[in-house]
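Comments concern the structure below.
Heads up, one of the protein chains got dropped from this complex, but the rest are sitting where they should.
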Amino acid sequence: MINPYLIHPATIVEKIQEAEDIHTYRLRLNDEDARRNFRFTAGQFNMVYLFGVGEVAISIVSDPDEPERLDHTIRAVGRVTSAIGQLRAGDTVGIRGPFGQGWPLEDAHGHDIVIATGGLGCAPVVGAIEYIFRRRREYGSVKIIHGVKTPRDLLYHERFETWRRQPDTEVLLASDRPDETWRYHVGVVTELFERVPINAAKTLVLMCGPEIMMRLGVPILMGRGIPATAVYVSLERHMECGIGLCGHCQMGPYFLCKDGPVMRYDRVEPWLGRTGV
Amino acid sequence: MGVFKFASCDGCQLSILNLEDDLLALGQALDIAYFPEASSRMEAGPYDIALVEGSITTAEDAHRIRSVREQAIVLMTIGACATAGGIQALRNWADVESFKQVVYPSPQYIQSLSTSTPISGHVRVDFELWGCPIDKGQLLRIITDLLAGVRPRLSADSVCIECKRRGNVCVMVAKGIPCLGPVTRTGCGAICPSMGRDCYGCFGPTEGARTGPGMPPNTASLAHQFHQGLQLIPIEVVRRFRGINGDTESFKRESESWEKKM
Partner (left out) sequence: MAPETRGILPLADLQRLLDTLHIRGYRIAGPTVRDGAVMWETISQISDLPIGWRDHQEPGRYRLEQTGSAEIFGVVHGPQSLKPFAFAPREPLLQIKRAQGGFSAHPELPEPEKVAVIGARACDLAGLAIQDQIFLNSSYQDPYYAVRREELFVIAVNCTRALPTCFCASMDTGPRAKNGFDLALTEIDNQLVLEAGSEAGSDLLSALSLPLASHNVIGEAAARVEACARSQVRRLDHTRLPQALYDAYEHPRWDDVAARCLACANCTMVCPTCFCHTVEETPDLTGQQTEHARLWDSCFTQEHGYIHGKNVRPTIKDRYRMWITHKLASWIDQFGTSGCVGCGRCITWCPVGIDLTEELPALLASDGRQSAKSTSGNT
């Protein structure tokens, strides 16, 4: 019997700074067999472990076609992630995974893609965006919509600029509390949902961010003709086991660690409107 | 590390000495530079970690705690007195002057504040360790975390969870004993219920300072059950909540509401 709790040591090959407290850790499994057999899809996550501290669920943002290199973007905010933030290249962490359901990127070939995010960074979609741009010709137009409270919250500033230069790609930014340097939309991100040019019949939406953004934003897109079944959201709950057994990550009838974290909107729509579930 | 004492019984400091073998490991892992209870070697600060036992009951101590804070990078309270004012916080509901007159032949020499207050009422506290006395496993765990550069975290679950994991029979349900376990935070290993007696709340309220409207601890429901179900009269309910951690916000609110019914 496979022991799904077994943690595999992995070396931090490189630590790349993304923002003050956000780094991308490039990991390489130490064990050769484990490294060779590791396969994942974009949007899946690993449980990343730090010796003596514990585990935390982190999405894999690197390319699934290069599974020996596993990038995880981690913001030092909680107990485990803050301790990981003190590590350097050459240090060891642990990995269990990959777990969960990722983005339906292979099914999305030929579609226009709208990627809508809000808040502080959104690692799960960063992986999806990179995936799409590496296979640019397989997809239609790409619209990246991102909302922040204040310009200071805009992370990955350089990435947005890089993405903006990609063919047939538009980046739309919004801030509802801008300063005088803000050159983009002023207001909440969902206002951009109303004006972004879309071809509803062939668009797939990938969304990640606060649940309130999904709850208010998706109906706007649906009002413009995009069916709920073409909208995918990445959801967050406390995750400990990653395998649907520990009970923490429930949202309604779903265990987000195994049924999600990426869920089709129509399946979770009844639960998104509810606080305290 | 420095260990500092304020108004207290020294029991929490003794818990450090009672670490036995682990104390040697602790001494190797860090330099115990100031611990008058254990050693006459007393080195001046600054300290990486200051453990503070006891509450503030005199003007002089209110001044001294500021100096400890200034010398410490991490200040951690150890025990109910330092964290919540302790049993001596019962004076907060009483007339300290009359106590002095009754107890001391020359009360004019007694310099004491009219209240006993937790360390957090005077200076910033980085971490609080509950209990009367503290649990040595929790102490070691926190020091281990601090040495490893990890933010310490202790469970705020109810004592009941630990009781059930240990296979204890609930003293309240099976014996009708008014137990504070449902509203008290874990950490002790459910010692009292394991010995067939009630929890008296020495680790303080569940979820500690992070409470709010509609959040645990639900002292009102438990107090109601003590009164209605277990036939405690209001003064007995007051006494249940007004103990070692009686001056914590939730326990205090509960005891004062039952005082009105007396």
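Points worth noting:
So that you can tell them apart, the chains are marked A and B in the order they are listed, and the count of residues begins at 1 in each.
One rule holds for everything that comes next: a contact is a pair of C-beta atoms (placed from the backbone, for glycine too) under 8 Å apart; a residue touches a chain by one contact, two chains touch by 3 or more.
Note that this is a predicted model, so its numbers are computed, not measured.
For the chain left out of this panel, the touching residue among B:P182, B:G201 or B:G243 is B:P182. Only one residue in the set B:D10, B:D126, B:E207 or B:E236 touches the chain that does not appear here, and it is B:E207. Although one chain is not drawn, its touching partners on chain B can still be listed: residues 22, 25-26, 29, 140-141, 143-144, 147-148, 155-158, 160-161, 164-176, 179, 181-183, 196, 206-207, 210, 212-218, 220-222, 224-225, 229.
For chain A, the residues in touch with the chain missing from this view are 1-9, 11, 30, 51-55, 75, 77-78, 81, 91-92, 94, 236-238, 240-241, 243-248, 250, 252-253, 255, 258, 270, 274-277.
Here is the rule we go by: only the chains that are shown with their structure count from here on.
Look at where the CA atoms of chain A average out and do the same for chain B: the two points lie 43 Å apart. Residues of chain B touching chain A in their complex: 144, 148-151, 153. By the touch criterion stated above, chain A contacts chain B in their complex at residues 52-53, 79, 82-83, 86.
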